[in-house]
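Shown here: the complex without one of its protein chains, the others still in place.
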């Protein structure tokens, strides 16, 4: 049997073999807590500090400004609630947009219930936030702007540096959710003008359950975890040493491999779009053509629902077929009755959002893998369209977005 | 060279080899996210649900009431802030005691700054909370009682079931921080009367960076992590699959081995106390004699400071000596200028708290290991007392506490 | 997430397609919600029995599997019997459905009833 083709790397990535190897000694053998002062503890502390340095080098930060968390969800919750609370006396307005990840939007709606006012800027049909709109939205009581670096669904890369400049000029704290970009495309906290930046280990071949929040020196923020004096008393809790070491190793590898990976995947991505447009009827490309993550492909197939595409690909009926894993913005997988709020924020009709297919590639993927997956998708589309009571072949093609 | 003797298992434990083995497949091979519906994801989901079941069986809970977290610090912060917020309209009083872990006390002082009132009950010289005092402290606006199951410093086991009964009767939510007990002594959420109970994976031979909060059905609590719909929307964030699976395996092993471990360590503990009293001058036993964790030994040595004991043991000057790792309540290791607030809460003078030695054993420890460690401690004590300008030998012995 | 039976009916749907010259047609759902089902039936008038039944479905795995199952359950049944096929009957026959799928994607029995209604309205009873 041939191996599976995993094309859902925006959800999570395979932990790199080198990362697993780096983690291993810190589980059973060197299991000390960095908070302890004896030899076993200082070993662990050194390992954690080395990982901090490795991550710092990947994002152009100073190591002392990096605080380890359990993932980007924690980092985002901490950034938003922590800054909101620390600056509550200055004002209660926060600026974001409607196409953010739930780990941004849900903490914000929590704050709304507690009296904060959130400004949700629109995005254009390609998913871009307009920096001028950000500038225009800033009010005297605005204390935080939060913008994703690249969208997890459609891969659109936001004009972060421009927004960062505006934030700096207007003296508003700026948070960037870089869960999808760190380790994949260049991230430099200074060039981006980020005061806070969220990182997720498992999105760049590191382990699950670990992440980080970069907090620029001088940024006021309240802790989310109160307790022991770990992380300079800003994030309590015994360090997840193997996880942190793993993420550090992933950062080290990414710094070395990232640019080649991005170049290769950009080619592969464009090949996938070309093939799909050529060979699949009634397809719409979603997201931005160029301001886009190298590994992200997203299109909608008319007359089909995404979960059935995903399931057909992942449970193929032909015995020797390779399993193909993709994702979709269909309501059936969103955990709610609504399709992806990101796709709807682009102005896409719900039926197209239900029929969206997201392919997010990993560094090891080859064109042969992608070609196999594309043919499988085309075949599944044909089969499901035969089954569809609403699909009428028109052979039209559209680019949804810029 | 002979192996180290690690006697700081209240800080963290060695990840069991079987746990590491159980985690391994979920790093590189089966790296899917349980939130995804394709085959790789459903595999991960099944593994997470099995772990939930394993933990549930260890603590007498229903699996559906268990929510995975990044550790006990998160669980404690979540329990305290989450219940306080959810019940803010009912009242703003919370009852605790002065000998709690920082991950309880610090979230509480954070709430105090925001208008909550916290009642800190005293503990007796053995570290026990008086259930009658809890009953007497309950006010109409009391919404939460939080009590540690066993203290991490002196091992005192609180009369949780009695406090739980009172809380149930008076309809006040009851949170138990069981970070030190789960997997070591019997914990049953129903017998304890706990509405919420915190668990830490790395305290019972599981991995660091994973824990859980038990939330009894019907208990009102606000999430700490808002975002994706993981954990029934109560705790967002991609699951730490290897960590969770590892903690599940640790729970499974603990259920099998715990009782034998406890019996063996209780004997060893009493042997250590006996030997120390017999062979070391001017020693005071700290904590409760019987209501005590099987693996916990704590005593104070007059005229010495704990960090220098700890360092001497962990960096022995004799080349072939085994490193011995212990902990101390001295200010020098607390990360502040104060000695352990737990020891002070017992009414102990600061100088004795500075000279405290905590030995916390693990299941694999043998009497030979402990005897070695004890002799090393006695030798270090003698050497440091020679160096001490205040120590005057009196050969007195005292039991501090009940 | 799905039972083996659901996956079987999803992967190998029974009675997919459209009955030629159907005696009754029932369409339920709405593309904006992601689910549309179209049930077509052929009725043996003398026996008041469903001679043939087919489905076409746009929707998730559960939508397709329930559609397939409904046609299997309905085929050969008398119309009054077929009308008794409820969501629960379909879900049980599939070995259960995830809770969130019980209501949103389990519309096929409604589609069947609509097809029977359509048949009756056309045949004046």
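All chains are identified by letter, namely A, B and C, in their written order; residue positions are counted from 1 within each chain.
Basically, contacts are C-beta pairs under 8 Å (C-beta built on N, C-alpha and C of every residue); 3 or more make two chains touch, one makes a residue touch a chain.
Because the structure is a prediction, the values reported are computed rather than measured.
Touch with the chain that is not drawn comes from one residue among B:198, B:330 or B:360, which is B:330. The missing chain lies against subunit B, touching residues 303-305, 307-308, 311-312, 315, 317, 330-332, 335, 337, 339, 349-351, 354, 386-391.
Everything below uses one rule, namely that only the chains that are shown with their structure count from here on.
Centre-to-centre spacing of subunit A and subunit C amounts to 40 Å, using the average Cα coordinate of each chain.
Per-chain CA centroids place subunit A at a distance of 35 Å from subunit B. The set of subunit B residues touching two or more other chains comprises 37.
Residues of subunit C in contact with at least two other chains: none.
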